[in-house]
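The structure follows.
Removed from the display is one protein chain of the complex; every other protein chain stays in position.
Think of it as A and B in the order they're written, each chain with its own count starting at 1.
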Amino acid sequence: MMAIRRNLLISISIIALLLAACGAPQSQTPTAAPAPTSAPTSAPAPTTAPSGAVVSATPGLNIDMILLPKFLGIAVFDQAHEGAKEAHAELRNQGKLIFTGPTAENSVAGQIETLTNAATQGVKAVMLSNNAGDQIAAAAQAAQAAGVTVVTWDSPIPSAQGETVFVAQVDFNETGRVMADMALSILGPEGGEFAILSASPDAANQNAWIAAMKEVLKEPKYANLKLVDIVYGNDQSEESYKQALALVDKHPNLKLIMAPTTVGIAAAAKAMTDEGLCDRVKVSGLGLPAEMASYTLSGCAPQFALWSFKDLGYLTYHLTYLIASGALKGVEGERFTAGRMGTYTIEKDPTRPKGLRVLMGPFTVYTAENVNK
Amino acid sequence: MGANLRRLVSWEGFLLGILVLVIIVNTSRAPAYLSLTNQINLFQLSIEKIIVALVMTFVIINGEIDLSVASVMGLAACMIAVLFESGVPLPLAILAALIAGVCCGAFNGLWVAYVGLPSLAVTLAGMIGYRGVARILIEDRSIGGFPAWFTALGQQPLLGPFPLSLILFAVLFALAIIILQFSGIGRIIYVIGNNAAVARYSGIDTPRLKLGVFVASGLIAAMAGVLLAARLGAVRGNTAEGFELDIITMVLLGGVSIFGGVGNLVGVGLAILVILNLRNGMSLLNVTGNVQTGVIGVLLILSVLLPNLVQMARERLQRRTTQRKEVQVETETSASS
Partner (left out) sequence: MSNRTVRIKVKTMTAWRQRIRPEQLRELSLVVLIAAALLIFGWQIENFLSARTFNRIATSVAIVGMVAIGQTLVVLTRNIDLSVGSIVGFTAYFVGSQLAANNAMGAPVAVALAVAVGGLMGLINGLIVAYGRVPAIITTLGTLAIYRMLLINYANARTVTVDSLPSWVVDFSRQTLLSIGDFAVRPLMVVTLATVVVFQFVLGYTVFGRRLYAIGSNPEAARFAGLPAQRLVLIAFTLCGMLAGLAGFLFLARFGTITAVAGQGIELESVAAVVVGGVNTFGGSGTALGALLGAFLIDLLGQGLLRWLGISEFWRDALLGLLILLAVASDAVILGWLRQLWQRGAEVNHGR
């Protein structure tokens, strides 16, 4: 039953993607000016590729690539690595796939260091889940100037300077809507007060999602949902746990905690369960099924959403391989196949004025019925 | 004194040995290591930390510690960003950031030198508090888009292949050596670090000097924060977070005693070279961040442990030989009588 519904969801979104893919190049062909960001190829970008031509990869090339997560020791990044490894084997890349990352407390400086040294090492491409915001832009631009392809995934460079394309796990505006929808479905039409427990105040993707959610909340449909507070647990269990409890103390009428981070949602659910508050305050947001299953079944976190990080790693690898090998230029309107995942298009990123993205999608919304699948 | 000197020399010899080893391994394993760009990158990637390490050497030799430097760096960076965003001309914003650094340093110094609170406690509070002020200023924003001349100063070479910050480091290093190792002030800093009571009795204005050292620490940290903002081209609330441990590691590896009074800038300079080259080499060989930090942790411990073990073994040997001699003398005297 559920499987059918999910498949339907996937096929609908694929159709939507295809439609978008067909639409985009036609409407955008006039703007052929190369992006002002220093793209690796200084040649005028020939965007005259016939619309509909789908590029696919030539296997067996020799391209050294680095997969650079925010930091090591987090399950989702390892899942992305699994996906990248799958693609690496599939494309029979003669080069190396290097999975390396900084420590959590040295994330910003460490990412900049890896990116800077990538050029020195002669690595061809870096796949970056950016944790440094725009602070990494200069290093990324320098790497590009030295001939390194920089593709971001999971979290982009906000100004888009220094990155060729961003592989978006989901549409960032869509994330806001999905969170609002989950809140509405948990709280019901009468609504109520809810609060957001985010990662750090500097996390670019979380901030974008929260902004998108605030936009969505302005619609009359969500008029009864009242966002009363935003707090930050810094993606640490203990801090998130404390913040979740403080939210309950601070807002006596709070009915829901929305945590758009896997660490935050698990900590909040544990805190509510421990304090016996689940009847009063529900938890939702973005979470890993393995970490959330018991809370979903107990009704503490009736709904949460996530995407497949493995697929994200797989798709990112394919795209990066294509750009680094020169098969794709990394400009708007280009289409390509990413192995088992099908065809994708490089398009304008609606959430960043200068950015390009490839949209993976869709969300999987987990409930008691599908969480243990 | 002679023993102390020998100990210092052996420490630096030890660091030099490690440095040579690291350079040899790096050269043989990572072909790109010796290239000029890499050699400059290697400094440039940690330039702000090593600048602050210089002034931290003064603080620790003086018998204190400053845990707040990274937060002062972050505060300075946030200040220029926020002021610049609100329309203040950048040079003025930089000046304000430096003044803020001086204020932070003076605040720390006053509590430590004139109230007599332990610097560990005061600067721990400063570490949390100054970061907090930075957060109040910048909240959850990321501010960039500085004028090109500013980011160019942080990123582009200024003189030959050398960027401004590297030149600045060289100048500061020379200046620091002159002050700490060859001037009267330097000598007083050592005396205070060795024995604050002695310093007080010999008529040294200990509080004023301590205050001065903390003000210098704040000022240099703020300057490093400005340089960091220029190099990164964007600032956030967590800019420079966690740098304090790296900075203190460099100073301690350089043979500076955490109890004050012992150590010198040559050692710290060598320690900086060892850490930067080691990190760079490991990074070029794709060693992950936590293993890098772990290796430096091992090195930090071994650098003190090994000389100590050697010395202990030597002492034991000496004791045994003198004992044997005593026994010999005894038997000789008993034989002669």
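The working rule: a residue touches a chain if its C-beta (ideal position, glycine included) is under 8 Å from a C-beta of that chain, and two chains touch if they have at least 3 such contacts.
Being a predicted model, the structure only gives us computed values, none of them experimental.
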Quiz item: Where the complex has a chain not shown, which of B:V20, B:L34 or B:A121 is the residue touching it?
Solution: B:A121
Quiz item: Where the complex has a chain not shown, which of A:N173, A:S294 or A:N370 is the residue touching it?
Solution: A:S294
Practice problem: Have a look at A:T273, A:T343 or A:T367 and name the one touching the chain we're not showing. | Solution: A:T273
Quiz item: For the full complex, which residue in B:L34, B:L92, B:A174 or B:I301 touches the chain that was left out?
Solution: B:I301
Exercise. Could you list which residues of chain B touch the chain missing from the display?
Key: 111, 115-118, 120-122, 124-133, 135-136, 139-140, 245, 248-249, 252, 257-259, 288, 290-291, 293-294, 296-298, 300-301, 304-305, 308-309, 312
Quiz item: For chain A, which residues reach the chain that was dropped from this view?
Solution: 71-75, 77-78, 103-105, 201, 230-232, 235-238, 241-243, 245-246, 249-250, 252, 263, 266-267, 270, 273-274, 276, 290-291, 293-295
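Simple rule for what comes next: only the chains that are shown with their structure count from here on.
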Quiz item: Taking each chain's centre as the mean of its CA atoms, how far is chain A from chain B in angstrom?
Solution: 38
Quiz prompt | chain A - residues contacting chain B, complex | solution = 66, 71-73, 98, 100-103, 105-106, 108-110, 112-114, 116-117, 120-122, 132-138, 142, 158-159, 200-202, 204, 207
Quiz item: In the complex formed with chain A, which residues of chain B make contact?
Solution: 30, 32, 35, 37-38, 41, 45-46, 135, 139-140, 142, 144, 151, 154-155, 231-239, 241-243, 246, 279-280, 283-284, 286-290, 293
